[in-house]
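Note that one protein chain of the assembly has been removed; the remaining protein chains are unaltered in position.
Each chain carries a letter (A, B and C) given by its place in the written order, and its residues are counted from 1.
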Amino acid sequence: METFTYYPGCTLRTKAKDLDTYARSSAEALGISLVEPADWQCCGGAYTTAKDEIATKLSAVRTLNAAKESGTALVTVCSACHNVIKQTNYDISNNDDMAMKVNNYLKLSEPYSGETTVYHYLELLRDVVGFDKLKEKVVNPFKGKKIAAYYGCLLLRPSKALAMDDPENPTIMEDFIKAIGGTPVIYAQRNECCGGYITMEDKAQAAKRSGAVMDSAKDQGADMVITACPLCLYNLRKNSGSDLPVYYFTELLAEALGLKEANNE
Amino acid sequence: MNKNLQEQIIRSSGVNVLKCMRCGKCSGTCPSYGEMEYHPHQFVYMVERGEIEPLLKSESLYKCLTCFACVERCPRNVEPAKVVEAVRLAAVRQQGNNHLTPAQIPDMLDDDLPQQAIVTAFRKYTK
Amino acid sequence: MQVNENKEFEPVIVAFCCNWCSYAGADLSGTNRLNYPTNVKIIRVPCSCRVNPMFILRAFQRGADGVIICGCHPGDCHYTSGNYYARRRITLLYSMLDYLGIERNRTRLEWVSAAEGAKFAETMQKFTADVKKLGPNRRLEDLRCRKQ
Partner (left out) sequence: MQRIGVFVCHCGTNIAATVDVKAVAEALGHEPGVVISQDYQYMCSESGQNLVKNSIKEHNLTGVVVCSCSPRMHENTFRKAAAAAGLNSYMVEIANIREQCSWIHKDIATATEKAIILGKAAVAKVHLNAPLTAGESPVVKRALVIGGGIAGIQTALDIAEAGFDVDIVEKNPTIGGKMAQIDKTFPTLDCAACILTPKMVEASQNEKIHIHSFSEVADVKGFVGNFTVKIKKKARFVDETKCTGCGLCTEKCPMKKVPNEFNMGLDNRTAIYIPFAQAVPKVATIDPNYCMMLKNGKCGVCSKVCSVGAIDYKQEDRIIEEKYGAIIVATGFNPIKLDKYDEFAYNQCADVVTSLELERLMNAAGPNGGTLLRPSDKTHPHTIVFVQCVGSRCDDSKGKPYCSKICCMYTAKHAMLIREKYPDTEVYVFYIDVRTPGKNFDEFYRRAVEQYNVHYIKGMVGKVTPKSDGKIDVQASDLLANEQLHINADMVVLAAAIEPDKTARPLATMLTTQMDTNDFFTEAHPKLRPVESATAGIFLSGACQGPKDIPETVAQASAAAAKAIGLLCKNSITCNPCVAHSNELMCNGCSSCEKVCPYGAITYVDKEFRMPDRTTAIRRVASVNPAVCQGCGACTVACPSGAMDLNGFSNSQIMAEVDAICK
């Protein structure tokens, strides 16, 4: 059983429990042990790209360093956490000035300079488990289901730092959908922003953006939409005005692996 | 023209505005275009001209979704969203200029709103 | 070059470049204004196989800190097989330099084509940096040759 440091993040503890529990149970079924570090801190939700911001980057570095100290790679599920942590790691590795300032603040026993490998849960499925292997373990395939993957903005961009998939022509979620037996639906708005960040202030704008995403998915014949982001899920469900169901990808994963009922019991 | 502010924005964003070839693709791809008074290409151009004050006062700062579509698609690798962020930071860093206060939060909440939204809003809009 | 304690060590580097590929590659990095350190001084030879190991030893004896030989890529030699000769000769020279206790990183053989201006500049930057790390060549320098 391969072990990884698992960073759930704030939302997975509260409003997005589904995203978390299904991720854990599925990982176990796939022979992966996810270990949560003690005393993790919230990543901050958004990465500050400004070169003169250091304090806002520290919590992500602490998480990265915890994984480094445990000698394992770091796994995240929430798109926002993933985005923040990967961008932080990228900047620490490529910007000496920032790495120096961060380490001056943190005074770790050994300076952190980007050693940790960061996986999104989807990357874990693709690169560690393998979609072929996953396919073999599926017991309830989503046969005939047309599933639209929603990447949003956080999972792919900036592609230089996230390096997860092609930012304009991604396949990782579609390959995941194929592995669990579904039919992926490609639609142009899958990598456009849903407007989640503005939902508190400007409901109209959030509704317009999320509506455009859901309409595009529905227009291409999707039966459902899957996402990795709690805020996207909230916004697409709540504000889009669409009747198309939206799920976390981990929920479908657990169901395909036959774990969902067990979870709910 | 405000040289000091201009230099600060350029340093903070790390963006070389002179790389812009004025194609307007950032504004062509921006999902918040309709909500913005100044559009992504204008942010870049106004920073080049040193016209920072109007940007500091503009509501456009809080309409940018930080979705990075403009950053990813800019043919010249100019990264307009980073300019918007640097200007926004310069705005909220000013004394008493936080865009969001804790008192406003309860009215914005509903049962399903994820923490992520609040955490992010505070990170982006306050200092 | 005298080692001045106050100044950063600036190595003397001799680069032998074959006329057809690497010398043209060096010209191209100039045409494209791709910078590399001034430490590198190029000697034009018709082919990398013209470089007698004796020249390399002579350079070290006269105080060079690094010697790099650049030729056409394997299979692309203007003279069909000259670069292969160069490769074999350098391999033999390495074992002799090992015996003398000269660091291997002071001598390098690189393939740079006429189209690879950027590679030429990068190679020279890297080599200069590597030689800088090694410090001055003291073991093989003939002090009697040193200019006072």
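Rule of thumb we're sticking to: a contact is a pair of C-beta atoms (placed from the backbone, for glycine too) under 8 Å apart; a residue touches a chain by one contact, two chains touch by 3 or more.
Model, not experiment: these values are computed from the prediction.
Considering the complete complex, the chain that is not shown touches A, B, C.
The chain that is not drawn here is touched, among residues A:Glu2, A:Glu36, A:Asp96 or A:Glu168, by A:Glu168.
The chain not shown here is touched by just one of C:Ile42, C:Cys70 or C:Leu109, and that residue is C:Ile42.
Residues of chain A that touch the chain left out of the display are 160, 166, 168-169, 186-189, 192, 216, 219-221.
As for the chain not pictured, it touches chain B at residues 19, 21-30, 33-34, 39, 41, 69, 73-77.
Take chain C: the residues that touch the chain left off the picture are 12, 14, 20-21, 23-36, 38, 41-47, 49-55, 58-59, 62-64, 72-73, 76, 78-82, 85, 89, 113-115, 117-118, 121, 145, 147.
Going forward, only the chains that are shown with their structure count from here on.
If you draw each protein chain as a dot and join the dots that touch, the picture is not a line, a loop, a star, or fully joined; it has some other shape.
One finds 50 Å separating the Cα centroids of chain A and chain C. Our note on geometry: chain A versus chain B, Cα centroid distance of 24 Å, whole angstroms. Shared interface positions of chain C, i.e. residues touching 2 or more other chains, are not present. Of all residues in chain B, none touches two or more other chains. By the touch criterion given at the top, residues 11-14, 31-32, 34-35, 62-63, 65-69, 71-72, 81-82, 85-86, 89, 108, 110, 112-121, 123-124 of chain B touch chain A in their complex. Within the complex formed with chain B, the chain A residues making contact are 9-11, 14-16, 42, 44-46, 48-53, 56, 78, 80, 152-153, 156-159, 167-168, 192-193, 195-202, 205, 208-209, 212, 230-231, 234, 237-238.
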